[in-house]
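Okay, here's the structure, questions in a sec.
Apart from one protein chain that is not included, each protein chain of the complex appears where it belongs.
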Amino acid sequence: MTPERRENKRDVIIEVTTNLMFPLILLFGLYVMIGTGGTGGGFQGGTILAAGFILYITVFGHEKGREKMPESINALFKSLGLFLYNGAGWICILFSMATAQWLNMPAFWPVSDFVGVPVSRSFLVGYMISVGIGLTVMASFVSQYFDLAWKEEDEMGGGGE
Amino acid sequence: MMEWIVQHFLEKYNFWIAMFIIIIGLTATIVKKNFLKKLIGLSIFQTAFFLWVVSLGDVGRDILTSWGLKTQTPPILWMQAAEKGYIYANPLPHVLMLTGIVVSAATTAVALAIVIRIYQKYGTIEEDEIIEKEMEFERRGVL
Amino acid sequence: MNLPAVKSLTWMGFVTAVLLTAISLYAVEDIPAFGDENSAVNKYIKLFSIDADAGLAESLNAGIVPEEIKTGIYDLGFIKGPTCEGCQNENYPTLEEGSYEVEYIEKGTWLGGRIYTKAGWDVLIEEGEIFYNEPQQYYFISDDSGELSVYRYNWPVRVTERTEEETFIINAVTSGLADYRGYDTMGEETVILTGAIGVILLMRRRGRL
Partner (left out) sequence: MLLVEHFPVIIVGLSMFLAYTMLLAGYINRRLPFFMSLAMNFFFLFLSIFVLNHVLTEGPIRYWQGGWRPPWGIEYVVDAMNAYLLIIVISIVILGLIYSKRNVEFEIEERKHVTFYTLIQLMAAGLYGITVTGDLFNMFIWLEIASLTAYALIAVAGGRALRPAYNYVIMGSIGACLYIFGVCWLYSATGTLNFADMRLLLPLVYDNKAVQMGFAMIVVGVMIKAYIFPLHLWQPDVYTYAPSTVSSMMASVHVKVMFYILLRLFYSVFTLDFIRHYIGLDLVICWVAAAAILAGSIWAIKQRNLRRMLAYSSVSQMGYILLGVGLSPLSPWGLVGAVAHILNHAVGKGCLFMCAGAIRQQEGLRDIRDFEGLGKKMPHVCAAFTIAAFSMIGIPFTAGFASKVFLIIASLDASQYPFVAVLLISGLLNLVYFWRVIDRMYFARHRGADDPAEAASDAPATVQEAAPSGPSNSAKSGRPLPLSMIAPILALASLCIILGVIWLTDIPSPLINHILSNLRMEATI
């Protein structure tokens, strides 16, 4: 809505700080995502990861943001997270020959009879499902940010129905 | 009278705070004619509601009881909790409302997308002006 | 919505506010108090209470749930097997002898991160789910003066006690989210995906989709 558009000025402080922070934020996001032993969880971790990407996109613009998170990779992550979660449910049914219910996790690991339940269940909940949730949340939020941040001068011309 | 006030208001102040915010949010959702403000009102409504449900799981009413000090702790299980006299908060409201927050975030995203489309189409997000423009478009036969 | 409706929105908002306030004033009486650890949400719900004969307490101390309490529980419908014609209700455990244990708990005991503000007997059900056969807390019979009240434990008691043994996660919120109510969480992730796809459908101008 502003009448004259300001030039995109590059700010060294912001860019350098973002470059420094970006990997750290992602690392922290991964730590929270997998750290179900503490207060972590998939959703929290995924949100932190998405926040890191959104910071990067805000500072460096869409084009460079797309380089970091291409659309195809984003769509893959979105589905992959849910494949991990949903697939765990199917595998539970398949491995137990339809005697266990959907997502009845001890049935997941065929060897759980020998090594005990902890392997399958903590692996599933702590890693497979949490990582699945985290990937989906991250990819969805980043994708929403990409799509909702629109430029007026681009869209007003060709955007009519 | 005093007892009535204590029983209905002071013991349940979490409910009243949440209800106050809920009323603000719901009223804003209905009254405001700006689409974005409506959405903000809806978010306030949902968040206040989550606040109340999470506060339902609180278990720390009596700090001092006859058998000693009792303090609330988050439901992350640790060995010494029972020895030290901590009790766990109820995890189920947190579980439910974590889900609810996600749902409200997704709703907000879709609603924002629709608001942006409306802005691209009509150049405004005030409901009155949009209705006027619709009528004008109709007279001109544009739409 | 049409124009007169828009004009009357202010009144609708006012009416909504008044209505919600009235509802709150009406129903606040039965809302659990803030931080009530014995409320239905946080611990247990009271099913019924019966007069305490001397025999009842003795039989409970001997580890047997007396017939009066059993019939009271069954009358409410908490019974395994056919409760109505053509429907099996497998959700609730039986109270046949040998399928439960009774344990006396003194006032002020901490167990599983919960505090017992009343003395009474815990009825532990032996029979578990398909993959778990640990005894679980199910009913609580409180030892009030003059009468016995029967309670049914709710979610948090069982989960805070059992989550470490059953799911190997010490964070009860995560175990509840990803395990006990894992199906909800999958739906929730699908909601996020739905939101993202909806935004793509409405907003995206370039790219493959």
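Read from first to last, the chains carry the letters A, B and C; within each, the first residue is number 1.
Keep this in mind: a residue touches a chain if its C-beta (ideal position, glycine included) is under 8 Å from a C-beta of that chain, and two chains touch if they have at least 3 such contacts.
Note that this is a predicted model, so its numbers are computed, not measured.
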Requested in this report: Indicate each shown chain that the hidden chain touches within the full complex.
Outcome: A, B, C
**Report entry** Options A:T17, A:T39 or A:S72, residue touching the unrepresented chain
**Finding:** A:S72
Report task. Have a look at A:I25, A:V59 or A:M105 and name the one touching the chain we're not showing. Result -> A:M105
Query raised in the report: Can you list where chain A touches the absent chain?
Result: 72, 75-76, 78-79, 82-83, 86-87, 89-90, 93, 98-106, 161
Report summary line: Contact residues on chain B toward the hidden chain run 26, 29, 35, 38-39, 42, 45-46, 49, 52-53, 56, 96, 99-100, 103, 106-107, 110-111, 113-115, 117-118, 121, 127, 130-131, 134-135, 138, 141, 143
Report summary line: Residues on chain C facing the left-out chain by the touch rule are 1-5, 23, 26-27, 29-32, 39-42, 44-48, 76-78, 84-91, 128-131, 152, 154-155, 158-159, 179-184, 186-188, 190-191, 193-195, 197-202, 208-209
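Here is the rule we go by: only the chains that are shown with their structure count from here on.
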**Report entry** Distance from chain C to chain A - Cα centre to Cα centre, in angstrom
**Finding:** 32
Requested in this report: Note the residues in chain C that touch 2 or more other chains, in rising order.
Outcome: 170-171, 173, 177, 185, 189, 192, 195-196, 199, 203
Report task. Hunt down the residues of chain B that sit against at least two other chains at once, touch-wise. Result -> 74, 76, 98, 102, 109, 112-113, 116
Query raised in the report: For the complex, which residues does chain A have touching chain C?
Result: 36-43, 71-72, 75, 78-79, 81-82, 85-86, 89, 100-107, 117-118, 121-122, 125-126, 129-130, 132-133, 136-137, 139-141, 143-144, 147-148, 150, 154-155, 158-159
Report task. Provide the residue numbers of chain A that touch chain B in the complex, in ascending order. Result -> 38-39, 43, 137, 144, 147-148, 150, 155-156, 159-161
Query raised in the report: Can you list the residues on chain B that touch chain C in the complex?
Result: 7-9, 11-16, 19, 22-23, 26-28, 30-31, 33, 55-62, 65-67, 70, 72, 74-78, 81-82, 85-88, 90-96, 98-99, 102-103, 105-107, 109-110, 112-114, 116-117, 127-128, 131
